[in-house]
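The structure's right below; bear with me while I get my questions together.
For this view, one protein chain was removed and the others were kept in their places.
Coming up: subunit A.
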């Protein structure tokens, strides 16, 4: 089952073009959306939220077309984007009172629980909150109606590691229900290294990688070695090779073929998501 289905989507903004022939996000899992700044993550999320109009193609959420049925869809989505759009003069309590009536499923007990967990003062005005507290407040507003789809656009950027861990905990708590899906964009990849089930990577408006976490963990290697060990077969398999006076390094998606060609003089290291992002980006520039 897919919670989001994107087909033949095109969107041009200035000299940037988003082009996604097909992308499906699975229901019941956490999918991380990574890529450099300007690679098209926010544009994609805004299109899913129907905050931008499509130039072509179709996006479905819960099987419904976002262009025509966004009202029903938004009832079940928790979205945190930039900027939050709350009135700066209103207190947190007043903001809640404005937002809550829009949702039939609003859960005040849950709201209070999160406020306590983040130690927020609901009598404070939005403008008096720090940048981090603002993000926390937005997240609480997005989650307190128990949405089935949680969409986060860089929601953990600018937050300290303790708060990021807390947010991860809260998301995992929501994931205890098989119906809940999370699709979140970030460039702080260590958050993803922990909990995401799938990873989608964007580069220059296109999806360049879509893998599940276990495959990412087990199949991607950083290969390093002396330059004389870099033969044509190896060079063809490597992504984003970098050579210098002391040797070479590159990323490999390990196939059986590949493993056989590896000699003793090569060092193979497990690649993390950040490595994969950097090498893929490097590879696409040549």
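Here is the rule we use: contacts are C-beta pairs under 8 Å (C-beta built on N, C-alpha and C of every residue); 3 or more make two chains touch, one makes a residue touch a chain; residues count from 1.
Rule of thumb we're sticking to: contacts and distances are computed from a predicted model.
Chemist: There's a gap in the complex where one chain should be. From "Pyridoxal 5'-phosphate synthase subunit PdxS", "GntR family transcriptional regulator", "NitT/TauT family transport system permease protein" or "Acyl-CoA dehydrogenase", what does UniProt name that chain?
Modeler: Missing chain, UniProt protein name: "GntR family transcriptional regulator".
Chemist: Among A:60, A:96, A:187 or A:213, single out the residue that touches the unshown chain.
Modeler: Final answer for the missing-chain contact: A:213.
Chemist: Looking at A:24, A:90 or A:168, which makes contact with the chain not pictured?
Modeler: Answer from the full complex: A:168 touches the omitted chain.
Chemist: Tell me, which residues in subunit A touch the chain that this view leaves out?
Modeler: 28-30, 168-169, 172-173, 175-176, 178, 193-198, 212-214, 217-218, 270
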